[in-house]
Every structure is written in structure tokens, then in C-alpha cells.
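The complex appears here without one of its protein chains, the remainder shown in place.
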Amino acid sequence: MKDVATSTIVKVVCRRLVPFVQIFGLYVIMHGHSSPGGGFQGGVILASSFMLLVLSDGLETVQRRFSVAMVTIATSTGVLLYAGVGVLCLLLGANYLDYSVLPSAEPRSLGMLVIEVGVGITVTGALVSIFYDLLSFE
Amino acid sequence: MLDFIIGHFNNATYIMLMMIGFYAMTGKTNLVKKLVGMNIFQWSIILFVVSLSAKRGATIPIVFGSHNPGGPAHLDASNYVNPLPHVLMLTAIVVGVATTGVALALLLRIYKKYGTLDENELLKRARSSG
Partner (left out) sequence: MNYLHLVVTSLTGLLLFLGSVDMPNTGDPKSAPAVHVSPRYIEDSLEETAVPNMVTAVLADYRGFDTLGEAAVVFTGAMAVLLILRTRREEQ
């Protein structure tokens, strides 16, 4: 599964389908407020787009673009973003993760958006990291 | 009697799914089949708890038309499905994914060291190699 795919159908379909899957994954993350979705669901869809690209183009090509170091950094950045919003609310004078002191017209909605993006980044990085590790073990 | 059957047949379905997973976990000797059985067991519990949130004649827990000026009328709790079991089971699904990933990694290391994934054969080789 690590090598470039040999069947023409797999190569053509997977490569053409990947941008649409990525846009759909980003849409599900950002529209978690008004339609079913949110951070976890969109993160899994985004991770599956990378797995589709590995199936058709091989592990080396994808690791040149989305390297193992960047995947590990992405996994940690999401949790940092989430905890960072909590500490920011603490510095502004309220309890931990109390969004009502953020500077916006609808502060709780803004706080929820930032933490959903954080959770989406973490889930994407975690699933792609597990996939890379399982594939490149000999 | 019919009322009882209509109200409780989904419990019987989820318990049957749970017992399929339970039999796979205890009755098979291949480690990958045990892992699949554990996954089936987990999913049956998740489906069962989500089914506790149903209400007759209610719709999904998303308010439509909330961006129009004036907004929707006062929301009535019996028109919307209970959102709390959905939220709790989102966490359970993600925990299941993480557990399956770690279990697969362990299976890879076991196969590399002992050369087999059968339970009885594994015990023999582990005992003889110390």
C-alpha cells in the first residue's frame, strides 16, 4: 500500500477527488454552528483526504508535502489552541473557559469557533500520524 | 402486549449485536478477530445510548430560521430530540478510534516478534522463549 498505485482507475479517481474532499472537510468544521458537524467530524474527513492521496500516489510523495514533523506539530497545536483560549479567558478576568469576556458582539459563539478549529487540527494530525506509523513499520 | 413489543424491540436488537461482539471476543483464537469483536461491542453500546434520546414526533436538535429578523418563537422541549446522549457518545466514538489505533500498533509488534497471531500458539512461543 506504500507504493504508487498501478491501476489507472485508482490513480485518476483518487487524485481528482482529493480537493473536493478537503473542501468538504473544511466546510464541516466551519459550519458546525448551523448544521450537523463540528471539530471531530471535519477533522476525520480532512484526514481521510490525505489517506486517499497515499493510496494513489505512494507514501514518499505525500510525506514530501505533509512531513512527519509537521504532522506531530499539528497534533500538539490544536490542544495548545484549546487550552490557550481557556487561559486567555482567565487573563481577562473570568473563570477558565468562560467565554463571555472575549471581545466580540457574540463572545460565546467566537470562543466555540476557535476551539472547534483547534479540535479539528488535533484530530487531523492524530489520525494522519497513526496512519503514517502503521504504514512505515517493517 | 403490542405496546411492550414496540417499546422494547430495539433493546433486543442492540443486545443481540452486543452478544455477537461478545462471542467474537471470547470464542475466537485469532487476535485480529478479537479486536473486531471488541469494536462491534463498543458500537452496539453507542447505538443503544443514542436510541435513548428519541422522542415521538420530534425533529433534530438544530433550530431552523434563527438568522431571520425576529427569530423563532419560544422553543418547546418536546419538539426537539434530547441532545445530551449525542454529545456524550461523540466522546465515546473518538475514544474507540484511539483505542483501536493503539491495539493495531501492539498487534504489529507482537507479529514481528513471535511470527504468529494465534492465541494458543502465542502462549507456547512466549513460554518457551522466556
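Letters are used for the chains, namely A and B, taken in the order the chains are written, and counting of residues starts over at 1 for each.
We take it that contacts are C-beta pairs under 8 Å (C-beta built on N, C-alpha and C of every residue); 3 or more make two chains touch, one makes a residue touch a chain.
Bear in mind that the values here come from a model prediction, so they are computed numbers and not experimental data.
Peer 1: Considering the entire assembly, which residues of chain B contact the chain that has been omitted?
Peer 2: For chain B, the residues touching the absent chain are 3, 6-8, 10-12, 15-16, 18-19, 22-23, 26-27, 51-56, 58, 61-64, 66, 71-72, 74-78, 80, 82-87, 90-91, 94-95, 97-99, 101-102, 105-106, 108-109.
Peer 1: Determine and list the chain A residues touching the chain excluded from the picture.
Peer 2: Counting only chain A, the missing chain is touched by 32-39, 72, 75-76, 78-79, 82-83, 86, 97, 99, 106, 108-109, 111-112, 115-116, 118-119, 122-123, 125-127, 129-130, 133-134, 137.
Following the convention adopted for this analysis, only the chains that are shown with their structure count from here on.
Peer 1: Using mean CA coordinates as chain centres, what's the gap between chain A and chain B in Å?
Peer 2: 23
Peer 1: Note which residues of chain B are touching chain A in the complex, please.
Peer 2: Counting only chain B, the residues touching chain A are 60, 62, 66, 90, 93-94, 97-98, 101, 104-105, 108.
Peer 1: Which positions of chain A touch chain B when the two form their complex?
Peer 2: 34-36, 40, 123, 126-127, 130, 133-134, 137
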